[in-house]
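Scroll down for the structure; my scribbles are underneath it.
Every protein chain of the complex appears in place save one, which is left out.
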Amino acid sequence: MSFNSFGHLFRVTTWGESHGPAIGCVVDGCPPGINLAETDIQPFLDRRRPGQSKFTTQRQEPDAVRILSGVFEGRTTGTPISLLIENTDQRSKDYANVARAYRPGHADITYDLKYGFRDYRGGGRSSARETAMRVAAGAIARKILGNGVQVRGALVQMGPHMIDRSRWNWDAVDRNPFFCPDAQAASSWETYLSEVRRAGSSVGAVIEVVAEGVPVGLGAPLYAKLDADLAAALMGINAVKGVEIGDGFASAGLRGEQNADQMHMADGRVVFETNHAGGILGGISTGQPVVARFAVKPTSSILTRVRSVASDGTDTEIATGGRHDPCVGIRAVPVGEAMMACVLADHLLRHRAQNPGAVNEALLPQEKGSVLF
Amino acid sequence: MSFNSFGHLFRVTTWGESHGPAIGCVVDGCPPGINLAETDIQPFLDRRRPGQSKFTTQRQEPDAVRILSGVFEGRTTGTPISLLIENTDQRSKDYANVARAYRPGHADITYDLKYGFRDYRGGGRSSARETAMRVAAGAIARKILGNGVQVRGALVQMGPHMIDRSRWNWDAVDRNPFFCPDAQAASSWETYLSEVRRAGSSVGAVIEVVAEGVPVGLGAPLYAKLDADLAAALMGINAVKGVEIGDGFASAGLRGEQNADQMHMADGRVVFETNHAGGILGGISTGQPVVARFAVKPTSSILTRVRSVASDGTDTEIATGGRHDPCVGIRAVPVGEAMMACVLADHLLRHRAQNPGAVNEALLPQEKGSVLF
Amino acid sequence: MSFNSFGHLFRVTTWGESHGPAIGCVVDGCPPGINLAETDIQPFLDRRRPGQSKFTTQRQEPDAVRILSGVFEGRTTGTPISLLIENTDQRSKDYANVARAYRPGHADITYDLKYGFRDYRGGGRSSARETAMRVAAGAIARKILGNGVQVRGALVQMGPHMIDRSRWNWDAVDRNPFFCPDAQAASSWETYLSEVRRAGSSVGAVIEVVAEGVPVGLGAPLYAKLDADLAAALMGINAVKGVEIGDGFASAGLRGEQNADQMHMADGRVVFETNHAGGILGGISTGQPVVARFAVKPTSSILTRVRSVASDGTDTEIATGGRHDPCVGIRAVPVGEAMMACVLADHLLRHRAQNPGAVNEALLPQEKGSVLF
Partner (left out) sequence: MSFNSFGHLFRVTTWGESHGPAIGCVVDGCPPGINLAETDIQPFLDRRRPGQSKFTTQRQEPDAVRILSGVFEGRTTGTPISLLIENTDQRSKDYANVARAYRPGHADITYDLKYGFRDYRGGGRSSARETAMRVAAGAIARKILGNGVQVRGALVQMGPHMIDRSRWNWDAVDRNPFFCPDAQAASSWETYLSEVRRAGSSVGAVIEVVAEGVPVGLGAPLYAKLDADLAAALMGINAVKGVEIGDGFASAGLRGEQNADQMHMADGRVVFETNHAGGILGGISTGQPVVARFAVKPTSSILTRVRSVASDGTDTEIATGGRHDPCVGIRAVPVGEAMMACVLADHLLRHRAQNPGAVNEALLPQEKGSVLF
């Protein structure tokens, strides 16, 4: 058990605070012989990096990742992979008032309550900066999953504004600063978020992550269910308050007939006619796309003055200046993808250990040669 | 790592299939010296037991739990507690057609895909029957938490019908067959669910679980967050498709000012003015009520004939007779409570290991003597 | 983390006290589709069972094992396997004096010091009776390893008397009551141990366990080394005080030239000329026999009156009557085999997860088709 590790066979341990000398992670359990270089990881970090539009914090961190171990002559050796990113843009002076008072809605107060004190610079360990290491680990996880598995995320709701799913276009995602798959929505969000930003306020968001090409059989009953592990992985991202799989909360309103994903055979393999289940039944992947959504609350770092208390037990008020994201949900998109990739890679290894040959072949003859076998 | 265990210091391992000789669990890590007898566990099992109204499956299982180890002269010894419930009402013949064909929306097919075959009797390992052991373990977890912590659950939505939260009354919960805190809603649900049941159909539900008196400081950043562990615990209950904490998905639509739980001091302790956060900030408990909700899909065992496939790779149709719950969400209420209790007990022990004395006492002078110290 | 579990992917959780209603274990992670019945397990339990000669305790327990879950139509399903043995011969009255005073050299006092009280009947949880479940789990581990792997143990020293290794004969092991591979030594030990038993005394022993046919590559650097896991598994058997691999402590006295297991190629595969390493280099199996030895101290339950203290903090003297083994090391032989088998099975699954295809084929062409691939 470790507080700062996740995964079992593909296991990631992260460390570092926002304003310390560096942040990093150790990825243990990666199979040997996989081609891996910094250039495989950097593009994913670049997608997440702040300062790329006016809608994310203006902190400027190149976030250049270094591989310190576990790779020899361009290939993973099976030993732990240490990744490190130096912190370069640390303006500690921005955080003077935070040292004394607690931002409502922020982890400031609970760190103090739990540990007796905290590293208050830039949120310390609770800073979203740590998610860079999740993204880096996710890039390695993608390598394990192989090209047959595609993990993509998108922002499907900003504040109260949802996309029109009929306009969903994956190609649109990288053409706007919001990872929004609905170009029309993205356009209107630009106006909306500019207003929020100018007001020194913040808004929440909902992110959807979809993994296609996932092998059947990942996830294990009853306490290593794929959906339960995804729930923990996504709920553990900063500011996330809800997670759902497939139809999620909407499935509560359905009848059994509506919710059942009916099946038939085609070309000698099972075909699901719908995907209310989000690709997971009984905690085990069906081979359909795995679909998860998570809700991100608005950041607590706002210019509006709010009632709070100080660490000496007195009343105070606080407004948070500094450089913050008006919608932290935007940068949570690559983080959500990374967590999905890490969970899938871990379960791929776990499945392979227990079930190297098991599968009902009558249902899936052409799956041979896939990532599982 | 174990597929069938959860928790780290308060650790529960369950075993058993619906139609085997028995089901059981092993609870490891329970502190010594706690008074414990079967009579402490049985009432919680009785609340979950089927066959108590026409709205739950008519299987008749006394579900009498036996303690086989770990208790001596009425007190826990600190060694593993083995609990066992014999299966008595097993009508295997009911499941003949399920052996061959897969119920759409059910784990039948994924077990076969993962393991190559399955124990199809009554759902085997995927049967909701296993949740009895979660409830039993939860009863022990409550003992560890002590009387200062109260964990209660309620059904807040059945199918598309929500309660009116202004009528919330905890006393109402045990006066209707739905664990519904809104007596008026419960009354109308009775009519509604009778219709669903007669139609051989099923509906989903949403359950809310609230823990009051939770000590501050439970949960650990970054991969042992209390909310992340709750998300896994609740998503891992059969048929659950979504989990949220506090305002959950609704928080995506809020602005930072709306979402911030402002604070002031009163009687020398910090008071939160609202609880959008659901009692958890940065993955750590604030001392406010911990509030979680989860969505249960409608059961896939319905009388309506639906398209499916058979294990030999042919098309078929299937309708599920037998004794099933029209709304499995009802019996998920005590299960949700139990999972919350288990997660809290585990985190209480974990916190105690690392932080026996740490806390900012300026904020919480009168917390001394609480369960944490 | 669990105090009463071992292994990671092949994971065993045991429960039960000597004089409770039953003892049992849960074996999680077993691959599906393996033929398994009680008759596969019972013979190993019978080898360990007391009361078979005058040299083991006269407790009479049939030790009949029942499989309660995880097996369907004669095959493992991949879900947890629950095993249970009822306790039938419980003479609690024998232990009256032990309730109050502590046997020197026994865990009586440390249980009280750790937990504040203990189940004193028959040693409670510290009773060697629990090792029956290790033997049962070991029988399942052997199934996973397959017939190509043979795990055997033998008593190589009783008190100060060692075997003559030049007379080693595996066939002799089952022809004497000591699992001794040297028939001549066994004969003289019979006289020796009879004297010890009549004197109400006890002696220690050394057991050697050898696993042949172990696939290359099991064990993982640096904190899942095969030898480190074996050391924990064997040191964790009751009364064990030392563990060594290959030449063990004797290797401290060697020079590098003497200790090096030189190699050459033969028939296209590497051949080690000696096995000082005991089949493990750098924590990873070489394909040679894995050789481990462990030392068992004499049991503390003796008729001689010794100085001790009572639980109320007063001086006392104690002599232990009841039914005890003059040489508990004898029955540790099947236990040692079982622990070796469990560790190997766990590492086989772990290796398969990370390294399904990796191996230097130039060295091991004919290993294809072995248990690993």
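Order of writing sets the labels: A, B and C. Residues in every chain begin at 1.
Note that in this section contacts are C-beta pairs under 8 Å (C-beta built on N, C-alpha and C of every residue); 3 or more make two chains touch, one makes a residue touch a chain.
Small disclaimer: the values here were computed from a predicted structure and weren't measured.
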Visible chains that the absent chain touches, using the contact criterion stated earlier: A, B, C
Candidates C:88, C:110, C:169 or C:184 - the one touching the absent chain: C:110
Omitted-chain contact residue, chosen from B:97, B:258, B:304 or B:355: B:355
Residue numbers in subunit A that touch the chain omitted from display: 1-5, 8-9, 11, 13-17, 20-24, 26, 28-29, 32-33, 66, 68-70, 72, 75, 77-82, 114-119, 124-125
On subunit B, residues whose C-beta touches the chain left out of the figure: 1, 9, 29-33, 78-79, 221, 349-350, 352-356, 358
Chain not shown, touching residues in subunit C: 1-6, 8-9, 14, 102-107, 109-117, 125-126, 130, 157, 159-160, 196, 201-206, 216-217, 219-225, 227-236, 240-265, 268, 270, 273, 276-278, 280-287, 295-302, 304, 306-309, 311-315, 329, 350-351, 355, 357-360, 362-364
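Simple rule for what comes next: only the chains that are shown with their structure count from here on.
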Touching both subunit A and subunit B (chains): C
Reference subunit C; chain at largest CA-centroid distance: A
Averaged-CA centre spacing for the pair subunit B and subunit A, given as whole angstrom: 25
Whole-Å gap between the CA centroids of subunit A and subunit C: 44
Whole-Å gap separating subunit B and subunit C, where each centre is the average of the chain's CA atoms: 39
Contacts with 2+ other chains: residues of subunit A: 1, 8-9, 221, 350, 355, 358
